[in-house]
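The structure that follows is given in the form of structure tokens.
With one protein chain removed, the remaining protein chains of the complex are shown where they sit.
Note that the chains are named A, B and C in the order they appear, and that numbering of residues resets to 1 at the start of each chain.
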Amino acid sequence: MDCRKALRESGDPVRFRVGGALVGGEEPVIIAGPCSIESPEMIHEIAGMIKKVLVDELGLRNVILRGGAWKPRTSPYSFQGHGAKALEWLREAGDEAGLPVMTEVMDPRDAELAASYVDALWVGARNMQNTPLLRELARIGKPVFLKRHFGATINEWLCAAEYLLAGGLEEVALIERGTRCINEYARFSLDITVVPIVKTVSRLPILVDVSHPAGRRDLVPWLARAALAAGAHGLMIEVHPRPDEALSDARQQLDPGAFSETMRELRRMKLL
Amino acid sequence: MDCRKALRESGDPVRFRVGGALVGGEEPVIIAGPCSIESPEMIHEIAGMIKKVLVDELGLRNVILRGGAWKPRTSPYSFQGHGAKALEWLREAGDEAGLPVMTEVMDPRDAELAASYVDALWVGARNMQNTPLLRELARIGKPVFLKRHFGATINEWLCAAEYLLAGGLEEVALIERGTRCINEYARFSLDITVVPIVKTVSRLPILVDVSHPAGRRDLVPWLARAALAAGAHGLMIEVHPRPDEALSDARQQLDPGAFSETMRELRRMKLL
Amino acid sequence: MDCRKALRESGDPVRFRVGGALVGGEEPVIIAGPCSIESPEMIHEIAGMIKKVLVDELGLRNVILRGGAWKPRTSPYSFQGHGAKALEWLREAGDEAGLPVMTEVMDPRDAELAASYVDALWVGARNMQNTPLLRELARIGKPVFLKRHFGATINEWLCAAEYLLAGGLEEVALIERGTRCINEYARFSLDITVVPIVKTVSRLPILVDVSHPAGRRDLVPWLARAALAAGAHGLMIEVHPRPDEALSDARQQLDPGAFSETMRELRRMKLL
Partner (left out) sequence: MDCRKALRESGDPVRFRVGGALVGGEEPVIIAGPCSIESPEMIHEIAGMIKKVLVDELGLRNVILRGGAWKPRTSPYSFQGHGAKALEWLREAGDEAGLPVMTEVMDPRDAELAASYVDALWVGARNMQNTPLLRELARIGKPVFLKRHFGATINEWLCAAEYLLAGGLEEVALIERGTRCINEYARFSLDITVVPIVKTVSRLPILVDVSHPAGRRDLVPWLARAALAAGAHGLMIEVHPRPDEALSDARQQLDPGAFSETMRELRRMKLL
């Protein structure tokens, strides 16, 4: 394989902080929030709910608020996100709740601006091998979570991470979000073998996005359990005040009640 | 979908007993044993170890001893199993340990003989759509566990189970054993979304074979945790006294120490 | 890879005759006929049409009549074939038209009987690794065409062929029939790279079933052109007097008009 710094033998396991949240440590990270930041009110509402359940009630320390400003939609006619102004709303909501925040960036021309608002960035599956974007993010230096493309091999993914590492960025984590496999009942599949495999091969933290593989709300709690049981360093999970009204990913976002119950169940199983 | 009796809405969830083990109930079933029954001594040794760990130490009631007599090997030059005589060894080992036993059958001409020795049969992935075999097994009437082919859709799998149900056999369970996906570090992938999906769609119990997806011993404990966390009704897991000397599946069978530790860990996580 | 006699370096390219048809020679073989043999009349009608177009009009010498007696259907409630009596009808129709005949066999218990009626047998995709069947066919000694399972690797396919070769049967050919890939508009995909690859790796003739990959009648002529252009040793193609009334594969069988036009077009392109 033609990557180096991403490999386990090239150095210590990568650990880094996003605000107060430790990524790659013993305790899992929970990255939660809506698919898209639809309004100031909704992101405040969700941020408060997440803080209440995860920090106040369950006492978790590694919590990050997520929200999309620019959305990589399959169709040009779907909602594309509120762009830069949504980042202000995200920042304020995070500050008020005392949570670090992260967003997705797709365009290298937006990267600097986005980085000025958030504590970390993620690169979505569809841009995993968008090398100009990766180079720009390495230059900027904020922590980056890199999702695996749904058609990419593990090596292609690690080599994409290597663009970040070779560019001088050390704070890099991986997010598995499901691949295209043989499954006519879900949008994608979640190959759970990937979690322990990546831990064997790479020194980068490996998280699982449990909302996108199935694209079905009812499966999310089960995937969350499986991901942590398989040893993932954390979860990314979509939650929306009223999922049925969501402007994107309406079928896969949890409502606050289901989100809380899922998290409490993970605690009962000692997975969190 | 052109199957009926396998679907959830067609009746109550299927539960049945294999000897004293309840399949499809609240408590998971553990089907453990060697890939191939290599000698009377090895199957006795393994049966005793399984009984000691699972029954005596952990107090499990749903335990079944597995062992292969006819092996579906990729190459004709690989060990093909000891055939009928191995079934005698399996029966004796099970009786001595007080465990029900099951074996794989590939040839409809062997089915009656095999059924006379064991408490249940399984159909391997490669014969999932071997309809003459399925019809013969429905006629014989012993419980059947049907593995999913690594290239089959969920509907094709349920329709294959329907051959058993339509033939009058009610005691049918499903085993996911991994599919062919994008994963260059494992022999197959384990799409964990399949477990909750099958529970939504079908009334048949769904177990996971955690030895075959990865084909790697080091991943088995993680897959076992993920499978039960995702809600599987049980596990099939290969264990061999000395895996490195095994005549088949040498790389994926656990040794007794790793097997015991895996089971104890599942107990600590309250998954067992 | 753990197969030997199937490999190119292990001997001369395999060529054999099925009746008067040469398989593996310079001129492609056309294996045509209905999915299922539905009645004596329909198979006679189709046999006459095939003979008229391919032999009389186009002057082809390598023509074989196909027809299914036992059908490997996904659902137990679909038409399963007329069984042994259909073989009589097939034999008579072939004899009358002066064409050799072949059928599919799934059950080792039927193999001897089937072989007594036909000039060659094929093993369907779903039974590619049905090793008891393969062993039985090797013992019987009639030519066998082995289809690739839609989830199998090329090596698994060649190793399955090796069960025939290792059992003493030299008259073995391969049929690619489409694999499961990323294609929401067709039942399966046709990876056309497989044709030249198999010719590089193996000494067995490689044909393409152009009816099953897409499962769509309108694509069949294009796949037939592509398969021969890619160097295939022949085609298997389904044709039915009135496809819309067919008891199986209604959507993919050509009617006599479309079949004739497809064959004439292959001739115009000098592919036939």
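What we mean here is this: a contact is a pair of C-beta atoms (placed from the backbone, for glycine too) under 8 Å apart; a residue touches a chain by one contact, two chains touch by 3 or more.
A quick note: this is a predicted structure, and the numbers were derived from the prediction, not measured.
Student: For the full complex, which residue in C:P132, C:G151 or C:P256 touches the chain that was left out?
Tutor: Within the whole complex, the residue contacting the unshown chain is C:G151.
Student: Of the residues listed, C:V101, C:L146, C:L204 or C:L223, which one is in contact with the missing chain?
Tutor: Selected residue, touching the omitted chain: C:L223.
Student: Write down which of A:Y163, A:Y185, A:W222 or A:F259 is the residue touching the left-out chain.
Tutor: A:Y163
Student: Identify the residue among A:K51, A:R91 or A:H149 that touches the chain left out of the display.
Tutor: Checking the options A:K51, A:R91 or A:H149, the one contacting the hidden chain is A:H149.
Student: Residue-wise, where is subunit A in contact with the chain that is not depicted?
Tutor: 2-4, 72-78, 80, 106-110, 126-132, 149-153, 155-156, 159-160, 162-163, 166-167, 179-180
Student: I need the residue numbers on subunit C that touch the omitted chain, in ascending order.
Tutor: Considering the whole complex, subunit C reaches the absent chain at 151-155, 179-186, 189-197, 200-201, 213-214, 218-219, 222-223, 225-231, 269-271.
Note that in this section only the chains that are shown with their structure count from here on.
Student: In terms of C-beta pairs in contact, which two chains are most connected?
Tutor: A-B
Student: Using the average of all C-alpha atoms in each chain as its centre, how far is it in Å between subunit B and subunit C?
Tutor: That pair's centroid distance is 34 Å.
Student: List, in ascending order, every residue of subunit C touching at least 2 other chains.
Tutor: Touching at least two other chains: 151, 180.
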